[in-house]
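Single-structure report; data block below.
A protein chain is absent from this complex, but the other protein chains hold their places.
Each chain carries a letter (A and B) given by its place in the written order, and its residues are counted from 1.
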Amino acid sequence: MDYILKTENLTKIYGKTKVVNAVNMHVKKGDIYGFIGKNGAGKTTFMRMVTGLAAPSEGELELFGKKDLEKQRKRIGSLIENPGIYPSMTARENLEVVRRSLGITDKNAVDDMLKFVGLSDTDKKKVKNFSMGMKQRLGIAIALFRNPDFLVLDEPINGLDPAGIKEIRDLLLKLNKEKNITILISSHILGELSKLATRYGIIRDGSLIEEFSAEELNEKCRRCQKVFVDNADLAVTILEDKLQITEYDVPEQGVIRIFSHLEQSGKINQELVLGGVEVKESYIAGQDLEAYFMDLLGE
Amino acid sequence: MINLLSGEWYKLRKSKSFLICCVVIICSVFLVYGTLNIGSESVWASMGIMDVYQQVVICFVNMTSVIFSALFVITEFVNGAIKNLVGKGYSKEKIFLSKFIMNSVAVVMMVVLSAIVSWVLGCFFIGTEGINGALIRDYVIFTLLQSGLMIALNGIVITLSEVCRNLGAGISIGIIIVGFSTLLSSALDLVFNRFSISFKATDYWVVDVMQNCPISGFGANVVIQVIFVIVLWSVLAIGAGMWHFRKADIK
Partner (left out) sequence: MQTILVGIVILLIVVVGILTFRLWSYRKQTEHIVEELSILAEEDTNYRLSSCCAVGKTEEMIQKTNQIIARHRELERKLKKENTTYRESITSISHDIRTPLTSAKGYIQMLQTKDVSQEQKAEYAAIVEKRLDDVTGMLNLLFEYARIEAGEMVWEPELLNAGNLFVEAISMFYDDFVKKGCEPEVEISQSPCHIWGDKHAFVRIVENLIKNALVHGKGEYRLSLIREKEEVVLCVSNRTDSIEEKDIERIFDRFYTTDQSRSRKTTGLGLAIVKKFTEKMDGTVEASLADGKFAVTVRLPRMRQP
């Protein structure tokens, strides 16, 4: 398995609290991994450990399948909380500082990057006069500066207007497709993440409670006809023999979810009753992504 | 390493606070010459360029440099720019060292600036009569020694700033060290004296050595002692700084 990031029991203890508790995360190459959790659940601390800003108290961390983290971290670009920028310098000067510090030899790299994020006409404007969106874009420019293979973004769309959010979303999708950049992005704006992510990780009170792919999520939230019966076995037989329905599951006692033939729900009910099954309740359900996440997060 | 330094140098060039510090130093030279002028003729007779220079350095340059150093380091943490360096493939020690080196360069530049301005204004105000080979030699040696002491002093301030990472605290600590640490060392001397220990703290504390540094007749003993103090405190500061920076998380 090509894992860009793999953590094993990664833990961070501040004082007496386990802010991050034995997290086992798996980010595959090419993923856009949506990291979801409430405020204070430990997302930012976890990301700090991944990028080397904080040292783990326990557990192990593997990047690109290797353990020599210092060397592999050269391939990571990150934007954690606020971008690290000098307010009294212009965007160009800020990027120039980064260019020199990281030893990037291309003198045109700064101009190219400014053009790429759309900040090329800010010339003399000092960063402290930038709007929130422009600052975020500068932060992303810094994160992208060294042609990373892995982007770690902590709430990058925080404080952006809808147009800005769309821009970032398009940019991230493009980077993922064209340059094969794997992205770990945390947010609590579920709607946005659901448009981007290929995998999800849910964190609650410091523990990673679930990890699943976008397909699996769609599976779980599929539209179905939910039927509450007294005798599930008999009902299932009727479904298979009489109605040739094979796409169903029985999540709990007395509950059947039928995924196909949704338009024939009335006929299904009829057949079940005729066959001797007591149908207590029957309706079309489809769990909305947000509801599913809220459930998991424990709202 | 050199690329880190290059980044820091660029930052220094564009830094407004450095410019302000230099302006303050220039003004302080004027100030000192100004106060001398108010006095009677005889005061001028005994005061040479050297004395003015010494006054400028031990009263103004050290205070200004300390405030500058605190700012230089703490703003990195406050505006988050330190995140652009840590975890990007450089060891924390290297990062700390590069900041120390560039800060030292800045501070030495301030000392040299004060030397030049004092000299120029001295020729203007006092005249060029007393200038001879010995004076020039003394001037240069004094500049070198004070530069070293300034590096050591600011090294300590940088390390303490890195630990506290708070602007107000850092600047206060710097000012207190420059202004009041000599009282503490004198007190220690009294204590040692009381217990008949022949060790004198004031001989080895940076700020004291800076203030007691002679302006002529640099004997071998004096020079060696000063160099020892410089090396001692610089190494301590760098060591402690690197150790702490390596250990601590970046919030």
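Just so we're on the same page, a contact is a pair of C-beta atoms (placed from the backbone, for glycine too) under 8 Å apart; a residue touches a chain by one contact, two chains touch by 3 or more.
What you are looking at is a predicted structure, and each value in this text was computed from that prediction instead of being measured.
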Response to the item:
The one of A:R75, A:K226 or A:K242 in touch with the missing chain is A:R75
Worksheet item: Of the listed residues A:I13, A:L69, A:I104 or A:C221, which contacts the missing chain in the full complex?
Response: A:I104
Worksheet item: So which of A:N129, A:N147 or A:N218 would be touching the chain we can't see?
Response: A:N147
Discussion item. On chain B, where is the contact patch with the chain that was removed from view?
Written reply: 1-3, 6
Fill in: Residues from chain A at the interface with the omitted partner, ascending
64, 71, 74-75, 102-106, 146-149, 178-181
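Basically, only the chains that are shown with their structure count from here on.
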Practice prompt. Report the inter-chain centroid distance for chain A and chain B in whole angstrom, where each centroid is the mean of the CA atoms.
Written response: 50
Fill in: Residue ranges of chain A in contact with chain B within the complex
48, 51-55, 70-71, 73-74, 76, 78, 80-89, 93, 96-103, 142, 146
Response to the item:
chain A partner, complex, touching residues on chain B are 3-4, 6-8, 10-11, 14, 16, 75, 79-91, 247, 249-250
